[in-house]
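Note that one protein chain is taken out, while the other chains of the complex remain in position.
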Amino acid sequence: MTALVDPGSITVPDLGPLSRRNYLNAGYSVRSWLLTTDHKRIALLYLMSITFFFMLGGAAATLLRLDLMTPQADLVQTETFNKLFTAHGVIMVFFFLIPSIPAVLGNFLVPLMVGARDLAFPRLNLLSWYVYMIGGLFTLYALLAGGVDTGWTFYAPYSSTYSNTYVMATAVGIFITGFSSILTGLNFIVTIHKMRAPGLTWFRLPLFIWSIYATSIIMVLGTPVLAITLLLVGLERMLGIGIFDPRLGGDPILFQHLFWFYSHPAVYIMILPSMGVVSEIIPCYCRKRPFGYAFIGFSSFAIAVFSFLVWGHHLFVSGQSIYAGMVFSMLSYMVAIPSAVKVFNWTASLHKGSISFDTPMLYALGFVGLFTMGGLTGLFVAALAVDVHVHDTYFIVSHFHYIMVGGAVMGYLGGIHFWWPKMTGRLYPEGWARLSAILIFVGFNLTFFPQYILGYLGMPRRYHVYPPEFQVLNVMSSAGASILGLGYFFPLTYLIWSLYYGKRASSNPWRATGLEWQTPSPPPTENFVQTPVVLDEAYDYKRMDGQLAEGGAA
Amino acid sequence: MSGETQAPALSPLAHQFDDLTQQNEADDLGMWLFLCTELMFFGGMFLAYTIYRTRDEATFAAASAKLELLWGTVNTVVLLTSSLTMALAVHAAEVRQRRKLIMLLLGTMVLGTAFLSIKFMEYYHKYVHELMPLAGLPFKWDGTSPGHAEMFFDLYFAMTGIHALHMIIGLGIMLVLLVKATRGGLLGDFSGPVRVTGLYWHFVDMVWVFLFPLLYLIGAR
Partner (left out) sequence: MSHKRSAVVIYVTVYVILLLLLALTVEAARHDLGYWNFAVSLLIATVKAVVIALFFMHVWNSTRLVKLVVATSLLWMVILFTLSLADYWTRDWDSIVGGSQDVTPLDSTH
């Protein structure tokens, strides 16, 4: 955590960023950005891309929630409605959530946190972004040309045989983007194994690194199975290779097995990095070590491994054998355990901490609460008997949105805020940021809590029309969605504002531990003037605060 | 250091690495992780194959009997030989034997091309005998369970086709290596790309080592 020199004795000269060379002003041309191999610039390229896709996916959601304010199908045609929820799912899952933290925060922070000059394969990293963009372009084309109506889950035989929408283009787009995921994960694993600074043993690594590593394992082992699944759907559509065709003795459920073999671990790709962010934020704003560091670290691995053992819980009512259903149900209960370990440890970390409610901490605390609710409802649906009733209802929709939005997105926003000064050299306006966090929290709950009730009462998901007695809850949900949407616009606005008018940030404005805070904000291109040597354990806040009390530098 | 004295600006070491050992280990680990993904990629198809074969072994065996065992075997020999030449090429690069490297790379490419040629000839024969149920082409099956027989051929074309695609990509990479080798590159400390390509090529060979018995040797022939 400390550099070779004792931070108590040296001050990091805080020259204004303009007078100091950093990764942002090292070249202003478009070429220097589009052909960069600097992991920090690539992180920002990803930031812009995923923000774009987030707004696109959000637009689709807006139309959906507007239409669902009334029981009739009145805003859009049913076919369009189907295309909208498919677009929302495809964009949010593949082009926003899966890249979000790994590609933005992971790319930016992994080399910094391990004390390296860059990732193991910088050019591969750039290729990763281009691959992501090309895949995105294919999918955008499919959307604009007329859309897909299969749902983001592309179930056969509808997707492979009967749908006459742009399945191929979308499948190709996702297939290509999958490589982006694989290359990023590969890069992270090699970097974390081979490029740690001297003295940085595994148990001195930040918990964010543990999470990213576990996420990368899932990316590398799971994504290829999605690739082959989409390829087989494409081959069936294009060449009549009927792997899922019952007329040849094929099984449409095999599609579901292969699809969910990836897509279940994928949801852990989406949540693990957020958990890592929370594990960084909570110690900083409690000014103490996280409780049970090793348990939190190992639980990340446990989640990564267990996540591959539970996919059949998406097939409980699809025609899977009862025996397999029971096996997957039991395994699904087990996968909750490491997540629970994290929640318990975060909570215990708060105990006797010196807690401050800065914006990142608001997001982190919101995460813990909302993720817990989403996770617990996961246990409800892991029970076969319950799932028979709530499968494909709004109960499921709410369950995963609590985790994906209440969990992953809030973790993402918390991380963006926490590391914003490091990435940009600027501070965001704290007042507006806290207001936004609260607005998002309120809007989120108003949007999705009614959906638990709707699902429990029996409203199916992906339905354009619904019985009139469900309208009140739907209106509540849509009202919440408008607040949530507004809440998301605030950070977009003030973060951009802060780039021009925000207060300049020092190298360590939050007085946090971690190598990334030992270098100026924004960092120079090569990250560290001299490769740091790590002498202390992780999260040594006692020492950090002790030194600061004695008048040392942050 | 690198031992290169005639081109001082050229270093085998990329800027993000501290020493050559770190770089080589990183490169190897990176390629192995990629091969992991390839294993899972093919794994999906092997799963489909396993499920459908165990359901109707008899029809699969009858369909497999229609494949040309002789050419399948020849192809296996060709591919195994190309693995040998590739391994020897990597070795030649490491001990700085430029001519051997070029000849062995070329040899690997020739053998790879021969494999693909034989494969496409087999495909053509299937087309002629109406055993290619792709893109609406007629499929003629006189035995029982024509649907399952068609499934066998679907799997055959999908699995060998994707395998062939991987070989084509491998040959493309080798072409790039060949050009670099003729210009004096890829020797000694610079041999990383050859070693890493070798890993890829051997993996493609391993996939065929499984495809051959699973597709050509079902039941007694």
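Here the chain labels run A and B in written order, and each chain numbers its own residues starting at 1.
One rule holds for everything that comes next: contacts are C-beta pairs under 8 Å (C-beta built on N, C-alpha and C of every residue); 3 or more make two chains touch, one makes a residue touch a chain.
As the structure is a computational prediction, the values presented were derived from the model and not from experiment.
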Q.
Checking the contacts here: which visible chains does the omitted one touch?
A. A, B
Q) Hey, which of A:26, A:309 or A:355 is the one touching the hidden chain? A) A:309
(Q) If I consider the whole complex, including the chain that's not displayed, which of B:14, B:88, B:177 or B:194 touches that chain? (A) B:88
Q: Just name the one of A:118, A:251 or A:526 that touches the chain not displayed here.
A: A:251
Q: Spell out the interface residues on subunit A facing the chain that's missing from view.
A: 193, 221, 225, 240, 242, 245-249, 251, 253-254, 257, 261, 308-309, 311-312, 315, 319-324, 327-328
Q) Mind pulling the subunit B residues that touch the left-out chain? A) 25, 28-29, 32-33, 35-36, 39-40, 43-44, 46-47, 50-51, 54-56, 59, 69, 73, 76-77, 80-81, 83-84, 86-88, 91, 95, 133, 136-139, 141, 145-148, 150, 198-199, 202-203, 205-206, 209-210, 212-214, 216-221
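Everything below uses one rule, namely that only the chains that are shown with their structure count from here on.
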Q. So what's the Cα centroid distance for subunit A and subunit B, whole Å?
A. 35
Q: Report the residues of subunit B in contact with subunit A in the complex, numbered from low to high.
A: 14-18, 22, 25-26, 29-30, 33-34, 36-45, 47-48, 51-52, 55-56, 133-136, 145, 147-148, 150-151, 154-155, 157-158, 162
**Q.** subunit B-touching residues of subunit A, taken from the complex the two chains share
**A.** 116-122, 124, 182, 185-187, 189-190, 193-195, 220-225, 227-229, 231-232, 235, 238-243, 247-251, 254, 257-258, 261, 531
